[in-house]
Every structure is written in structure tokens, then in C-alpha cells.
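Note that one protein chain is taken out, while the other chains of the complex remain in position.
Now for chain A:
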Amino acid sequence: MSPGFPDEAMIGEAAQWLALLQSGQASAEELRAFEQWQAGDPLRAQVVRQMSLGLGGRVQGLSSERLLQALNTPRSSRRQFVHGSLAVAGVALAGLWASRWQGEGGDILQTGTGERRDLLLPDGSRLVLDARSQVAVRFDTWQRLLQLNRGQLLVDVRHDPTRPLLVATAEGRIRALGTRFQVEQQAKGTQLTMLHSRVEVTTLGGQRAEVGEGQQIRFEAQRLFALESVRGDATAWIEGRLEVRDRSLGEVIEQLRRYRPGIIRVSSAAARLRLSGIYPLDDSERSLQLLAKSLPIRISRHSDYWVSIDVP
């Protein structure tokens, strides 16, 4: 670990030792054990030194009782409100703080229903995760690996000729040096959309394809489908919109599911209907209403959490 930054374990140990030392009750034996621990790594002594400053004279001449009384007031409930209205673009926190976080151990990033996250990866690449998505991040000296377990991601890759960025899905992997693209793990297959520059796709079965800007491709473990050109604004989901041009209702509902708790069942006849339009992802109820207006479908509700779509 060292030299460098202390890890969580070291910080925890340092805190335990410090709390013991400050008690004034440490035995000679404990003091020796502490010296030994500290001698094991120069970083430990540094952490203890810094930690022992505590509040470091930040508070003077104030009554601790009165301070405590104020500090223990709960956060007001207004924050819920701002969370709703200021966050409509859906760009969840992250950004700033994510840059602190190290990805060596394979961090899992995930989003719930209706939640998007916009993150800065440790190498400076930007990762946007769609709702109901999960990705494991493993960065090391040789490669930057994003394992997409479910859902959809968009990555804006910071160029690094020595360390390719790989996005792995159940069906294959996509290799890039510095570019922008989006990957969706679908129920059966992976959909890749290139937004800038080129990448190379390798399926589990070993087939390869190069995909360039403005192109998209779907692949399964043993099969590469034909290259198509990107239709509509494929990245509108980042802003909370779903833009489709001549897509099947089945595909559209697949996207909408991530934004709606519960079950949406689509009959196969309805799933084949084609449509174009713009739908608000963050208001799935309204999206369903818009669909019902533009298509010959019947939407029946068994409850808020169970919706069926069929052709009458």
C-alpha cells in the first residue's frame, strides 16, 4: 500500500491506537505494541500524528454543551424537496466526489429504478450509468476494465495509449483507447452505439468487428449482427428523455422498465408495433399515456405495479 495514501484499515487501526493512548491508561506492554505497529510503516506514524491533532484548536471559548445541542438538531426536511426539483436532470451527485475514489479492488457501481448517475472515473474518464444498471470497475496498470453486468452505460474515455479501456458484457467485449460510446446489456445480446472515434468488438466466440462513429451494432456470444447507422439521439437518456425513431414498442418498453418500479408486460403482437417519438423517462406514467395515444394499444392496470400492454 505505502508509500502513498493510507487505506481505510490503517486509518481505523490508527484511531484505535490513538484512542487507547489518549486514555492515559495504556500499559507498558501496549505502548511497546504501539511502537512496533508504528515502526512497521512510516505512513502509520504520519497518520497518527495528523489524527492526534483532532479538532486542532478549531474551537475556542465556546461551551461544548451548547455546541452539542446545536449539532444534534436534525437536518431540516426541505432537502427532500430540492432533491426532487433541482435534480430533475437526474445527474446524481457523484461527479466531484467520485474523483477521490480508487477502483483497484473492483468497485461495484449501481443505480436503482429511475436513477441515473454521472461519475468521474479515477483515470478522468466519464461514466454515465442509466437506471437499473450495474458495473464493476477494475483498473490496473495494464487495462481499465468496466464489466457491465446489467443496464446501460455511456463512457467518455480519457485517452491512454498504454492502458486500453475495455467494456465487457455477457456476450463479448469492446476495446477502446480514447473515445465515446454507449453499451447496453440487453436480455439477449449487447447493443453498442459509437458516438465518437472507433472501437473494436470481440464476441465471446472470437468474431471481431470495428465500429466507427455514428454506427451501432448488436452482438451475441456467437453472432455479430450487421452494422447500422445510429438513428435519433441515442444519448438523450442522459438528459432524461427517450428519443426513438422507427423502433419496436418492445425495445422502447425495455428502456422504460428501468424507470418504473414493478412489472410491465407486453404481448408479442404489441411488442412488434413500430413507433417514433420522444418520451420523458423520469415520468414513466406520462410516457405510457403518450404511447397509448400514438399506438393502437390497450394499457390495462392490475395495480400501479403491474401494467399490461396489448393490441385490442
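By our rule, a contact is a pair of C-beta atoms (placed from the backbone, for glycine too) under 8 Å apart; a residue touches a chain by one contact, two chains touch by 3 or more; residues count from 1.
Following the convention adopted for this analysis, contacts and distances are computed from a predicted model.
Matching "Phospholipid/cholesterol/gamma-HCH transport system permease protein", "Sec-dependent nitrous-oxide reductase", "Sigma-70 family RNA polymerase sigma factor" or "Phosphate ABC transporter ATP-binding protein" against the UniProt entry of the left-out chain gives the name "Sigma-70 family RNA polymerase sigma factor". Set against the missing chain, the residues A:25, A:162 or A:303 yield one that touches it, A:25. The hidden chain makes contact, of the residues A:71, A:187 or A:226, with A:71.
Touching the omitted chain from chain A are residues 11-12, 14-16, 18-20, 22-25, 47, 50-52, 54-55, 58-59, 62, 64, 66-73, 75-76, 78-79, 81-83, 85-87, 89, 91, 93-96, 100, 118, 124, 126, 156.
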